[in-house]
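Note that one protein chain of the assembly has been removed; the remaining protein chains are unaltered in position.
Letters are used for the chains, namely A, B and C, taken in the order the chains are written, and counting of residues starts over at 1 for each.
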Amino acid sequence: MTRVAILGSTGYTALELFKILAIHPEVEVVAATTRQEGSPPLSAIHPSLTGMFQLNCRNMTAEQVGQESDMVFCCLPHTASMEAVPQLLEADCRVVDLSADYRLNDPGVYEQWYHHVHTDPTRLQSAVYGLPELYRDVIGGADLVANPGCYTSASILALAPLVAENLIDCQGIIIDAKSGVSGAGRTPKLGNLFSECNESVTAYGIGTHRHTPEIEQVLANVGGMDVQVAFNPHLMPMDRGILCSVYPRLVEKRSQKELLDLYRTFYSGSPFVRVLDRIPRTKDVSGTNFCDITVCFNRDQLVIFSALDNLIRGASGVAVQNMNLMLGLDERMGMLPC
Amino acid sequence: MTRVAILGSTGYTALELFKILAIHPEVEVVAATTRQEGSPPLSAIHPSLTGMFQLNCRNMTAEQVGQESDMVFCCLPHTASMEAVPQLLEADCRVVDLSADYRLNDPGVYEQWYHHVHTDPTRLQSAVYGLPELYRDVIGGADLVANPGCYTSASILALAPLVAENLIDCQGIIIDAKSGVSGAGRTPKLGNLFSECNESVTAYGIGTHRHTPEIEQVLANVGGMDVQVAFNPHLMPMDRGILCSVYPRLVEKRSQKELLDLYRTFYSGSPFVRVLDRIPRTKDVSGTNFCDITVCFNRDQLVIFSALDNLIRGASGVAVQNMNLMLGLDERMGMLPC
Amino acid sequence: MTRVAILGSTGYTALELFKILAIHPEVEVVAATTRQEGSPPLSAIHPSLTGMFQLNCRNMTAEQVGQESDMVFCCLPHTASMEAVPQLLEADCRVVDLSADYRLNDPGVYEQWYHHVHTDPTRLQSAVYGLPELYRDVIGGADLVANPGCYTSASILALAPLVAENLIDCQGIIIDAKSGVSGAGRTPKLGNLFSECNESVTAYGIGTHRHTPEIEQVLANVGGMDVQVAFNPHLMPMDRGILCSVYPRLVEKRSQKELLDLYRTFYSGSPFVRVLDRIPRTKDVSGTNFCDITVCFNRDQLVIFSALDNLIRGASGVAVQNMNLMLGLDERMGMLPC
Partner (left out) sequence: MTRVAILGSTGYTALELFKILAIHPEVEVVAATTRQEGSPPLSAIHPSLTGMFQLNCRNMTAEQVGQESDMVFCCLPHTASMEAVPQLLEADCRVVDLSADYRLNDPGVYEQWYHHVHTDPTRLQSAVYGLPELYRDVIGGADLVANPGCYTSASILALAPLVAENLIDCQGIIIDAKSGVSGAGRTPKLGNLFSECNESVTAYGIGTHRHTPEIEQVLANVGGMDVQVAFNPHLMPMDRGILCSVYPRLVEKRSQKELLDLYRTFYSGSPFVRVLDRIPRTKDVSGTNFCDITVCFNRDQLVIFSALDNLIRGASGVAVQNMNLMLGLDERMGMLPC
């Protein structure tokens, strides 16, 4: 059994990790950290985990974590992650980092979008971007995997086959993204109150959302050319789920059938991507690590829809998928029959 | 007091009409129709109206309705409306028709999108399109006002100032529209069940939604040129509210400030359009006849957001606004202090 | 026009007051206070009020408020209210206090439940409890009306006719109350986040909820005997609405019909109480000042259901109803045709 630790246990992504790992046959969660005083039992932080783990959340140093575990999921906020990760690697842990700290290759881009100087810039090049559908092979050998953002995964998976085949204009791709509220985290803020979000739809972060450079960097890598997206996130009155409606300009004529075939081929070895003949619903992927995708036309306008659970496929599910690959296990383990 | 009748009382738009008209100082609801047997009291159909009206819903002919009332709100489904409206006009009623039957000028376009031959085609030219912000003057003298669709109002109000000034490319305007479930009506269907819609977001009617030709026709009229939109409606897990995110291509450089000024000027005489400096939320217009609009940029991409309550500003509120104009009253009456 | 001020403008009850008063024909809101810096426009605090008021929220003393207004709605939190109210009365304002500070007659009971010594105890006896269905006559002449709690109104209106007629055992009345989240206020707290409340039902405050002594005091006053309730509040995943399911023990045999008749007689002069033959739904009273009530039997067990909108009938609507009575106006004004 691989010994697993979770750094930063209080948020929703940590909660989902605990739930998935509870039934994973090849790993054991041996440590969970928090900055809260007094080593509270895990069930005090996440009541839904009562009776599932005999674990207290401790205020541990990275060195302590390293001594007790082989594989670490780092659920710290950005900037905190880049302080902990070097110590974890030093302690011979392998790390899946769920923050944004190791997703961008260029420390200048990081600074531009996160308004913070990167303190571990040399590792940005060696960290592997944890989107298995694109980087399955290198993830296996990585010590540090940068787990992708939730919107990012939905956007990239929607566009990668087209970008890889140079079928679309890579400038000005419009992404209209809709997310449930859990994507905003568990910190109390006025805008996340039930009475503010319920029965309401709005947009936010137009031109400033930090998943933008991540989408552009990965797609540029896929297509071998500069990519520029207009990413427009919206907040939906639901717990979980992301639907991306993507509007690119096709530069070569293709039928819907040809495009669906292209997608099916592209994702043929990817058990967690389902290419559908109908428009996906977030409900159908809720609680799963699936990303459902379809391609269709609105008269001449190409539209791609991708749906995923932001906490699972957008965070903790793909993190476990990455861990499976790092451990040489079937990537479906703990989430699908394999 | 103007005597008002409501044809087709069972749906959500009729319910909202009753609520607004209950406190309207210049009209009295004297008749309400239904095909249900036995003339049920209105409160049996809409429990929330208990104690507010002493009215039974009757199975009446258009002729009977005409004898009892001066002004009729026709809440029948499309194709039923085009049978009733001629008789109502014949009976000297003035009519606000909330169906789609008199919105399109061209019977061929109607047939193409509604798959039904229009049986009253000659009246399509004389019916006035009931969007007061564009057609305030002619609505006043009209006997038949075609009340606009919900998505349509949000889309047109978002785009009209730009189209009027020829500032955007009128081909391929992308509209990503999000609506609450009440827009789907009150007829039981699997897709509208709570357990199907809740915690779910999806798209539907891509390329086939019937509000498309309506948006294009009115904007073409505003701009004096052909307009073509890619209209993409989505279903949100909430009762009411529409947010349209509109992505046009600007053909002349303008700043956000210049565009907001343009919108403020364009809507300066329109009490129900609020041009905002921030992104609108559907919650802030819920239960009101307001349409909230803003304009912003995502890097170079122009984005317009418009929000309204689909049952009020998208149906029954604007219907009362139209009625007010037809009766020579302040258009705000019954909905805002005036 | 009566000049009205609102003290404490940022919460949900203040918002609802603004909305109702915007269309009230006999009053004008001339002042609104906040402790926020810089006198923000009202629309910055409540975006939904954009364009409806030309009013800035100011940091005012009670004396200043008194100079500018005749009638004050005090929406301050408890303990803050008892500091402001004496000054407002001193300044010749009449006050509807929406806090709990003047609801309980006995300062000892106040201290027991609110853990705070009452600093204005002498006024507890002269303040009038603002439940118009019970105290309509004295409210008219009052200078200080203590506006009832939301759960309290629903519970008292459900029980008053039975208590008045001595038909039930006044000890151990079980009240199972269900409320939407807006009742928890607008202050960011973990428990009120969308992602915590949505898709969840729970109970809270068992044995400690502060509406308990208020219910008991008023019902004791109605029945002329000691009353003791087991009040059990629950949190529902919705914005607004309270349903109380009340389980008393009948001490004299009565049929459902006899009891409905009793309720109809008891509330015959009360336009905002609707006695129904069916079980009320919170949706049917949402956005209104109605309290819907029915009485039925589950075999031998008497059950009373009462439903109201916690922000309107449970706070701001009844506050306006009280104001109307204090000003000698029709109590329905601004809320129902009259």
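What we mean here is this: a residue touches a chain if its C-beta (ideal position, glycine included) is under 8 Å from a C-beta of that chain, and two chains touch if they have at least 3 such contacts.
Here the structure is a predicted model, which means the values were calculated and not measured.
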{"item": "Absent-chain contact - pick from B:N192, B:N221 or B:S270", "value": "B:N192"}
{"item": "Selected residue (touches chain absent from view) among C:M238, C:I293, C:A315 or C:L329", "value": "C:M238"}
{"item": "Touch criterion as defined above, residue of A:R254, A:R281 or A:R313 at the omitted chain", "value": "A:R281"}
{"item": "Absent-chain contact - pick from B:E16, B:E133 or B:D239", "value": "B:D239"}
{"item": "Subunit B residues touching the omitted chain (full complex)", "value": "12, 180-182, 184, 186, 188-190, 192-199, 237-239"}
{"item": "For subunit C, residues in touch with the removed chain", "value": "172, 174, 176, 178, 180, 196, 198-204, 206-207, 228, 230-232, 234, 236-241, 243, 245, 247, 279-284, 286, 296-301, 303, 305, 307"}
{"item": "Residue numbers in subunit A that touch the chain omitted from display", "value": "22-23, 47-48, 50-52, 199, 271, 274, 276, 278, 281, 283-288, 290, 292, 336-337"}
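Convention: only the chains that are shown with their structure count from here on.
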{"item": "Approximate Å spacing (C-alpha centroids) for the pair subunit A, subunit C", "value": "46"}
{"item": "Centre distance in Å when subunit B and subunit C are each reduced to the mean of their C-alpha atoms", "value": "36"}
{"item": "Where subunit C touches two or more other chains at once, by residue number", "value": "199"}
